[in-house]
Structure formats: structure tokens, C-alpha cells
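Partial complex: the chains shown occupy the same locations as in the complete assembly.
Each chain carries a letter (A and B) given by its place in the written order, and its residues are counted from 1.
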Amino acid sequence: MIPVGIVGFSGYSGAELVHILSRHPHVEPVLLEHREEEPSNFPGPRRLPYSADTGLPLVFLATPPEVSIELAPGLLDAGSKVIDLSGAFRLGTAGNYQRWYKATHPRLDLLAEAAYGLPEFYRSTIPGKRLIANPGCYPTAANLALRPLLEAGVIDRAAGIVCDAKSGVSGAGRKPTLKTSFCEVTDNFSAYSVLEHRHVPEILRTSGLEEAELSFTAQLLPIERGILETIYFRALNEHNFVKIYLDRYLNDHFVRIYPEGRFPDLRAVARTNFCDIGVHVDAKTRRGVVVVAIDNLVKGAAGMAVQNMNLALGFPETAGLL
Amino acid sequence: MIPVGIVGFSGYSGAELVHILSRHPHVEPVLLEHREEEPSNFPGPRRLPYSADTGLPLVFLATPPEVSIELAPGLLDAGSKVIDLSGAFRLGTAGNYQRWYKATHPRLDLLAEAAYGLPEFYRSTIPGKRLIANPGCYPTAANLALRPLLEAGVIDRAAGIVCDAKSGVSGAGRKPTLKTSFCEVTDNFSAYSVLEHRHVPEILRTSGLEEAELSFTAQLLPIERGILETIYFRALNEHNFVKIYLDRYLNDHFVRIYPEGRFPDLRAVARTNFCDIGVHVDAKTRRGVVVVAIDNLVKGAAGMAVQNMNLALGFPETAGLL
């Protein structure tokens, strides 16, 4: 068993990583204590104080972007591959980072160097990279749903595309805030970051859409986990939209396409690495709707990170994820 | 106190009606037992076996459409005003009813005669009518949000309008089904009736939109009550959208407009007769988003029915609703 490190293992994505890696056939998790962490009631994976120089072949950073920016360079210098689950290395350009994360990125070289870890579209680029930016949860669902249709050229981009996104609360992280308190969230539903969510540039970058072509709103569901996005578009012509998806994802194990007229719900993907897609286009009026669902902590974070690790370390892509 | 009847008082809308009417300053509820109903643990409003000939000045039908079609004629013949909470008399034409309710409407005269009980737009027509069709929950939110912008001519209708709607489970009624079972709904979120919900024709009829111009999807929230709709449009020009709403609803007590950049959530309207609206338009790209929230059992059903009753019986419009 090859040891791999996890920093931020008490957060929701980090804990999910530990859960998945503990059952992985080829690796074993090593918990790297960067901040003070709660003790465990029962024996679990090995814990070490954080150090860049662990000799581990790969380290996951399940940390806020500013911590990832602080830790990644040292780990890379020490020879570890890094898979970062934050937004620190996803946006490609300094300008993008400045605009959406309201901070100056100190390592433009790493920003440029990082692979964007969306295997369904960038599979071949991942094995050779030492730094992999694991995609954001909302963009993962949006890009897997949108890009096949955009590549096929069947959407009227001028009419605009709407992505109405809903997420469980774990997407906001484990740090207590009033917005994520039980009594504020339960029996409630609310929109936030209307048109201005910092996951938007990830969607634009991968899909090739212009900002003016996409309306994206994030919303908070009173559940722990899951993202469902309802995407609206105008079709250019008649097509078999289900077939476009089936063809595109023929060799992608983790994307499942529903028969015409059926749509995924969050239960279908909970605690799995699947991305489920259903599509319906009204032939007469060309109004199209895609419903796409993932578990934000798995395909939207930890599961995808393990999928990327499998590619980076040369394991079968589905190892530990079925 | 004037007695008013309620048929279907054990359903969720019916029970909400009883709750509101029990605190109304001018009327008292009389429960009309049409089907066998559960007994109550404690004393409550008077119960009578159902009869059309009660001599009550007004009767609420909180019944399925087929029951409303069965009961309304007798009540009207006996001289009672009727406020029907079902879809039986909302759609205006036989063709509409046939298409969306999959049944032939036996009383086209009543379909034509009924007032559509949306006081914010049809206030003056309600007092003179003996049959009032209380609006559907989704259309109430959609029409209150859309029609002011359409009347002001500030939306690019050719680009299409998206209404992404989410509802609590009480909207599906109290009859047990697998779809509304606790274990199927909790921790879940799902789309249904994609582009084909039978509330669509009510939105088209009131807003004046064509079917091709509106994409409407209904979705089930894991909460008891509340509807939130996120509406996307393309603006034709720069406008002060908040002011359009403020001006339009200056004299409507139950519609509240949020300051620019703020949006309602479901808690803001729970157990109230308010319809809350927040709007944001990105000046550069003209992408617009409206968030509108109501309590589906109050403004979307029982509260609106009492508002209509107040108009029909000559009470202040807000009586019993604040």
C-alpha cells in the first residue's frame, strides 16, 4: 500500500477523502496535522504533524485557497505530487484569480503549470503533472452537462444559457457560520452569489462560453450533500440529445445518461462518484432542459480527487471508487 | 361573526384555511364533512355533514378539481359564493382544461364565469362574482414576479424567460404516495413535470407570454412549505428594476420588494401572506434574475383565498391576514 497524505482531513471534503482512501486497494491515507485537529474515539489512519518533507509521493490539500497557496510550493519542492481541492490553482490567469477571489496570486508559475483535474475532458494531461487543481463542485456538474452540447454545436448561444444550481450545505465547509447554522438552513431555501459566484470562471474556461452567455445562480438546499443543476437552453435544430451524451461519455465510467424523459435526483448519486444527466428538448419550441446531479463531496470534491490520483499514480481510474 | 364553510378541511390547504379563519375578526369557519374525516383531540370549529344547501354566504372548496366540479354547481345554485382552491375553474377554456388536466370539463359556463382570484391584478372583478378560482401556487409567484416587467416592456421576450421553480412537499397534498414519503424526500431534491407542469397555462394566461417564450420546471424541496422561483430574463434596456416593482405594487399590501442586491428566502415568507421579490440585472450584459418567494399554503392557497373572501364579502382586504 502506497501512503498518500491529506491536509485538512477534518473538513467535510477531507473526511470524505479519508473515507474513500481507507477502502482504496492501492493506497493508504496518512493524516497530516497542519492545524490542531480533534482526536478520534477509535483507532484510524496514521497521523503525523504536517511537514512538507514527508517523502510521500502525493499529498491532497483539502484546505482553503490561501492555505493551499502557502503549502503547495513546499510540497512540490520536496518532490510530492499535489492535488489541491481548493480554488487556488484552477483559474489559469492572475486576472481571473484577482477578480473572483479578491486577492493577488503570488505564484503565477504554479497557476499556469497546474492541470485542471476534469478527467472526462483533460484525462491525458493529468499523469504528467505534479500539480493538479481539482475542479469546483458547481463547475464539475455544469461542465459535464454543457460541454458535450456546446462541442456538438447544437445550442443557440445567442439566446443565452441558464444554469440554476442548488447545493447541499457541506459545500460551504465545516467552519461554523450563521448562514450554515441548523436553524437558519432547515425549512429554508435561499439564493446567493446571484450571477457572481466565484465558480463562474471555471465554467466559462472549460465550456468556452462568454460571461454574457451564461446566467448562473447558486442556491442553498436544506440537505447535507448533493448538487443538482437545472440548465436551460434553446436548441438550434432537432437532434437526439440523449445520443449526443451517450456517444460523448461512452468511455467515461462515472457519467451516466438517463433515457429520454427521465431525470436524476440527488439520491441517485449520493455517496457515489457518478455524475448523472437527463435531458429533454421540446421539439416544437426548441426549449431544452438538462438536469445534472452529483454528490458535491464525492464527484464534486473527494471522489474526483481520488480519480485524479488514480490517473496521476497510474492506477485504474475507477480504483476505490465503485 | 359570519359563518363560512370549508370542504376538505383536513388537507394541508384546508387546515391552513381553518387556522387563518379561526383568527379572522369577521367570520368563523364551519367544517363541512364531505368525506369521512379524522376526529380532533380538542374542541374546535363547528362541524356539519356536507350539504349544498347550508345557507352559508360563502363556501371554500379545498378539494381536488374533480370534486370541486362536482360540488360547485350545487353550492352556487343554493346561493353560496364559492372560492375554489383547485384548478377546476382557473383555465378559462375547455381546450386548456382538456390539455393540462386530461379531462373534459362538464361546465364550460362556470369555467367562463369564474373570476381568477389574483387581487393584485384583478381586484375590481372579484366582488361581483359568485365563483372565484383561487390561483395555483406556482403561478401566483410567477405572475406577481413577471407581469410588472412584461407590462413595463423591459424584457426581451424573444430571448426566452426561464422560471426555475422549487416547492415544499405540502403542495402535493396530504394523500400518501411514495413520491411524498419521508424517506424518498428527505436528503433529496428532484425535478418533475419538466416543461409540462399543469400550472404553466395559468402563467401564460395572466402574463400574456406564449408557451415558446417560457421554460418552466417544477422541483421538490425537502421542506414542508414554501415556493421559491428563480426567474431569468434578458433586459431590453437599462432600467431601475426595483423601482418598476415598487411603483407597481405601491398599493398592494402583500407584495414586498427588496432593495437592490437583496433577495428573499423561504423563511421570510413562511406562515405569512406575503409575496417577496428581489431583482438584479447586470447592467453590462443585461442578464436579469428575479427571486420570488411565497408560502405555498398561504399566499399560494389559503391566505390568498381569504384575501379573495375579504374582497368578495366586503371586508378590508388584509383582515385576518396580518
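List of remarks:
By definition in this document, a residue touches a chain if its C-beta (ideal position, glycine included) is under 8 Å from a C-beta of that chain, and two chains touch if they have at least 3 such contacts.
Given the structure is predicted, the values throughout are model-derived calculations rather than measurements.
Whole-complex tally (this structure file, single sequence, 2 chains shown): 4 copies.
Assume only the chains that are shown with their structure count from here on.
Rounded to a multiple of 5, the C-alpha superposition of chain A onto chain B involves a rotation of 180 degrees.
If each chain is reduced to the centroid of its CA atoms, chain A and chain B end up 38 Å from each other. Those residues of chain A lying in contact with chain B across their complex are 159-160, 162, 164, 166, 184, 186-191, 194-195, 211-212, 215, 217, 219, 221-226, 228, 230, 232, 234, 263, 265-267, 270, 280, 282, 284-285, 287, 289, 291.
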